[in-house]
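Apart from one protein chain that is not included, each protein chain of the complex appears where it belongs.
Coming up: chain A.
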């Protein structure tokens, strides 16, 4: 199946000094070759393509790529973390369309190619803290969600942004029955306040480790909100809606006593069944190379995001 790499629009061809490609750098090749169109073979069967982006200078030790792409909570492809890499390899991500609706001036359906033309790509090395008390450090490639949302000119009525994952039981076995999909009422839905959505840390990711997203990681476009538990970072988005009322969200609907709307990372607020005080880092090495770290307030991004919650009275750590 031929697929046009989505990364090669003219808009993204920029200063070589600023926009580097990690893969090509590692190979020691000239930066220019980063713009050539050959598809790179991935570890998994699904095709991924190299991206062009501005590199992040963070020096956090990364979770190995093989672990990032083989350990996924993506119940649409099965509830075991090893299921998505097996079941998602034939997932069709092209053509892809995102429908924008609700309280905004410019609504409509936009193709992924359109969306990718709007903003240059940048790398963001974020810690992803799962509500299950483990974390990974992942080099995402994407653009700030705010840059995308501003184009739609949300009105003053837009208090929240609602997101929806593709609903396609033909392709997503987990959506075919309650048993296969962990009891979730599909499609998966998530939401943010408009202030959270517009925060510069909130990322629309289209890649990781310098390449387009593998299907099991939420291809072709997903949310990454680094100060919230991982389930807020919705995958394979097909719909964005600006709303006045707080939208319903999947996990808070499935287990309202365990998961709330905000789900901000906080070591002091335990999950009803387990502690959130510390987390195990998914790194390289086997049983004897394991590390635990103390979980940080807002997953370490308190300085940037605490002000978002200064006027919020309800418990935003749930």
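Throughout what follows, a residue touches a chain if its C-beta (ideal position, glycine included) is under 8 Å from a C-beta of that chain, and two chains touch if they have at least 3 such contacts; residues count from 1.
As a convention for this text, contacts and distances are computed from a predicted model.
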Assign the chain not included in the display its UniProt protein name, restricting the answer to "Protein-methionine-sulfoxide reductase heme-binding subunit MsrQ", "Monovalent cation/H(+) antiporter subunit G", "Sugar ABC transporter permease" or "Peptidoglycan glycosyltransferase MrdB".
"Protein-methionine-sulfoxide reductase heme-binding subunit MsrQ"
Looking beyond the chains shown, say which of A:58, A:153, A:290 or A:307 touches the absent one.
A:290
Among A:55, A:81 or A:159, which one touches the chain that has been omitted from the display?
A:81
Residue numbers in chain A that touch the chain omitted from display:
63, 66-68, 70-71, 75, 79, 81-82, 131-132, 134, 178-179, 182-184, 254-255, 270, 273-275, 277-278, 280, 282, 284-290, 292
